[in-house]
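Here the complex is missing a single protein chain, while all its other protein chains stay put.
Right, subunit A next:
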């Protein structure tokens, strides 16, 4: 029993908002009060499920009984729950000392669109949406298993963002799941809006370079990872999912890898690792070879490099810094720019600036090649987060090669692999080799006994 007085006191604060509506519906002897947020609710629901039954109702039935038989409509006994329900897109109905809430959220973000970040040639084309339930729908369609368990949580004091933990019961490692749940329960913030933020909040280390969780927008990748016993975290309003634990290999693999034949896909993976090595070492190698050990080149090449560098007055590392600055700003600018201006920016930056910088004697022509090589090769890395990380990694390499030449690069490579090997993703080794690993697709690795 909730009295009208109690109810109106509770919703009083919300009354100040212009989109909060109150309506009094009356038919014969029945009278009901309806509260809702106009901006959140679908008025069609109100019309079809409340107004219409009220008019059509037969004499012997009370309207309370009608509401009790409605799907998605429940009675609330505690008046404090009402506000939260209102904010979640429910219509609150007050009838004869009873309060009912009816789910009427208007969802506009459940349109399935094509994958843009992780586009694939032969794989499925659609990716996750910004709606949590739609995402769950997409995943369940791909993974119709009764063991697929979804656990809902709410994060953020203000945002109250819904979060779903998905895992395959039985395949998932219990300690990993416990670890993740523990980290999630520790989160205490006002607003949670992105996966990057969630990832940062879930990891204890403040100074971190590499992503510890795989951020993907592809339902097929999620399904594959579920079958491998990973935990998937879906956040409401974000068209992608976080997968944990992740290993280094995951960030270098693309979903397309399973669509090709053995030799094709393996050589493409190999190509990616070579690209990775080039993107982090090439600028450093340029400095080391040009300024410390030119005898590594053939004499013919050494002479033409010396010739093209002859007009450059600054030492090689200044040259590298200039070009790296230009290319990084160019990449950064072209991400944010609208498509129409973006093309102009790349033309100005890439063609004109590169040509002119060389002719002006600011950089050598070999450096132009090195710069564009580094940029192109960086885009080969399939996962965006890792490609960003690798953009940063090359600077310590440059710094060390400035001081110690080739030796510096070797030291940097050593430290780099040590750092990676030292990392852990939710208790699992990060830089791990897959030997004798169970395969979900029966494709990449055969199970070894």
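Operating definition for what follows: contacts are C-beta pairs under 8 Å (C-beta built on N, C-alpha and C of every residue); 3 or more make two chains touch, one makes a residue touch a chain; residues count from 1.
In this section, contacts and distances are computed from a predicted model.
Trainee: Tell me the UniProt name of the left-out chain, picking from "ABC-2 type transport system ATP-binding protein", "NADH-quinone oxidoreductase subunit E", "Spore germination protein KC" or "Branched-chain amino acid ABC transporter permease".
Mentor: UniProt lists the chain left out of the view as "Spore germination protein KC".
Trainee: If I consider the whole complex, including the chain that's not displayed, which of A:66, A:290 or A:412 touches that chain?
Mentor: A:290
Trainee: Which of A:80, A:116 or A:300 touches the chain that is not shown?
Mentor: A:300
Trainee: Quickly run down the residues of subunit A that touch the omitted chain.
Mentor: Looking at subunit A, the ones touching the missing chain are residues 290-295, 299-300, 302-312, 315-317, 321, 365, 399, 402-405, 408.
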